[in-house]
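Shown here: the complex without one of its protein chains, the others still in place.
Let's look at chain A:
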Amino acid sequence: MTAFSLRRLRALLRKEWLQVKRDPMTLRLIVALPVMQLLIFGYAINSNPHDLPTGVLMAQPSTYERTVVAALRNSGYYRVRTLSSEREAEEGIAQGKLLFVVNVPPGFDRRVDRGESPAILIDTDGTDPTAIGYATAALGGLTDVLARDLPPVRRAATATTAPFRFVVHTRYNPEQLTVLNVVPGLICVVLMMSTLMLTTLAITRERERGTMENLLAMPVRPIEVMLAKIAPYVGIGYLQVLIILLVAVGLLHLPIHGSIVLLFAVLGLFIASNLALGITYSTLAANQMQAQQMAQFTMLPFMLLSGFVFPFQGMPRWARVVGEIMPTTHAMRIVRGVLLKGNGLAEILPELWPIALFTGCTVVIAVRFYRETLD
């Protein structure tokens, strides 16, 4: 019996494809699930909160301060109240009652007039970065608006400098995730969740339906069975990527700076890595229930340690090591890099080989543990 036969693989591929086609409910779920997840996650995380509780601390009464506060209020992001003491500010931000504390420095009016461009320090609560992301981003625009509203600067030499600056000091969580960071991450997480599940049941299902016994009695090699099971789902995975990208661009306004073709090519490998992991679980598990639990057990760390939820650099060393092993981590960097930074193949190569390595190792494990007998 030859080690590998294209003829046999083709026969198996056709069978798998027919079975996928005959199961329209699963197909529908495959399409609907990522869209639903993306929308739920995307809007939940992407929700652009307004009227965030903000406190203003004034060192001394100031006229310009009122203009600044009015501008903050008009932006819609800030619900401003004046604070009486530093202690009130500290407590408010510690207890989460205030997300921002605006510190207007002493002699603000005078220094603006002199063109010294004084800094207004804004303390923010970084525990919920997405909550403050838009508000913080809006500050830049405010500076320009205020430059027009505040009295003209006297000294010509400083005409180009802004009358004052906002200096944002994010507390608790120095590495701020932005929404743009979240959506590419979501693409990977959603793709991981749905593709992993697809093959997780592939072999246990054959075992439970009794069809495995017949398959084993025929001359097939493990690698042929694996490849045939993975292949149709790579196609389905691509369909998911396409849908996810359409939703992300159309509804969540994700910019695309890099090459979509490159992204597609690379995501194929990521899809394959999840399918391979799924099929490995499928060979290891005794039944569908077990396989499913293995998959669910994997999804959480894959999601949490990949840099999707927590900033990768902020995690302890062991968590980063674990994170580096997981394909989701690298896929996330690739997707962010290609979509947001316009990275090319050269830049993403360092993230590509770990996924390939992971896929290879998983397939080897799966083939090793695939039993050619019923023992």
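As a convention for this text, a contact is a pair of C-beta atoms (placed from the backbone, for glycine too) under 8 Å apart; a residue touches a chain by one contact, two chains touch by 3 or more; residues count from 1.
We take it that contacts and distances are computed from a predicted model.
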UniProt protein name of the chain not shown, from "Lactate utilization protein C", "Cytochrome c-type biogenesis protein", "Spore coat protein JA" or "ABC transporter ATP-binding protein": "ABC transporter ATP-binding protein"
Selected from A:Leu72, A:Leu139, A:Ile203 or A:Val220 as touching the chain missing from the view: A:Val220
Full-complex contact with the absent chain, from A:Arg10, A:Arg28 or A:Arg110: A:Arg10
Contact partner of the left-out chain, one of A:Asp23, A:Asp51 or A:Glu86: A:Asp23
Hidden partner interface residues of chain A, rising order: 1, 5, 7-8, 10-12, 14-15, 18-19, 22-23, 209-220, 373-375
